[in-house]
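Of the protein chains in this complex, all but one are displayed in their positions.
== chain A ==
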Amino acid sequence: MEEDFRKGEGRPQLLDLIPNERDWMVKDVGGGGKCFGVSEEKKLELRLGLPGGEDWPAVKEKREEHSIQSALSLGHYSKVSKTICTNPSPVGAKRGFLDTVESKTEVFQQQQPGFLQLQAKGKELSQKTNGRAEQQSLEKKACGSPAAHGSAAAPCGDGAGANNSSQTRTAPTPVVGWPPIRSFRRNLASISKPSLESQNGGPETAVKFENGRKGLFVKINMDGIPIGRKVDLKAYDSYEKLSLAVGELFQGLLAAQRDPLTAGTQKNAEQKQAITGLLDGSGEYTLVYEDDEGDRMLVGDVPWDMFVSTAKRLRVLKSSELSASSLGAVSRKRTAT
């Protein structure tokens, strides 16, 4: 049970926090679209979230109430610190944490009519997730709105984008090397899990991200976007999920390129920006990959496991360019089926 909670519900809670982070991007930076680097999807999500913060005036008001105290004036905090010292109540602390989260979501619900639409969407989406009852109830309680907001408003290839796929819904895309724990310790945790589960009777929770198995990160580039990204093939177990994640990932990037000012807001998300049809050639873009022999192949042609073991890099091409590229044998296969 507890394992379940940690694995399943831990992640929605993490998604919770991401919207708050976006807030604070706005406050600190003052509107600059800071680029924090090029590779990880998680950072990407934070960047696109900037204008999203503008939609949460309620939270901004709260911010202004707490003026910044200088570190040198320890006096103000000493009263606060006394209560902390004398009443260490862990149960309270845990509740407090959830309370904080819930109170924020309440704020969102009150202030954001547009938000409620997304909230409904979020509930819809969350029902599609795998049938973990506890997870869903927690999501509805505390995570429903922010997570929904996260998924719909900030279309990037993070766990936010994974609302549609049960597996990735529960797992945010990992940031490489975070948290900063030695591989030795990560591997340890995954080796220990079987014995834990047999004791607790929890379901098998194959933590695919950075425990035990190393993630299989491959570069992925998209036509028209100069900066590539990396995806962890081991984070997915089907072409569908990979395609969805890739779609979400570049949807955000495209939107940001086309219209940097409104990128990432809810409005954009509701417009038809979704990148679909990556696998069947029906969309504007198609997903291809380069295998270990250097051949360019259409993603989806070989069994998933073979794909994971042979794919060296991915590419999102404009479908119109497919015939021009060297997909030879593969395009023949496609027309055949």
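Here is the rule we use: a contact is a pair of C-beta atoms (placed from the backbone, for glycine too) under 8 Å apart; a residue touches a chain by one contact, two chains touch by 3 or more; residues count from 1.
FYI, contacts and distances are computed from a predicted model.
**Q** Any idea which of "Pyruvate dehydrogenase E1 component subunit alpha", "TATA-box-binding protein", "Transport inhibitor response 1-like protein" or "Myotubularin phosphatase domain-containing protein" UniProt assigns to the chain that's been left out?
**A** Record says "Transport inhibitor response 1-like protein".
**Q** Provide the residue numbers of chain A that touch the chain removed from this figure.
**A** These residues of chain A touch the chain that is not shown: 2, 5-7, 9-14, 16-17, 20-21, 23-25, 28-29, 34-40, 42-43, 46, 59, 62-63, 66, 68-72, 74, 77-78, 80-81, 84-85, 88-91, 93-94, 97, 100, 171-172, 175-186, 188-189, 192, 195-196, 199, 207, 209-211, 214, 219, 221, 226, 228, 290, 312-313.
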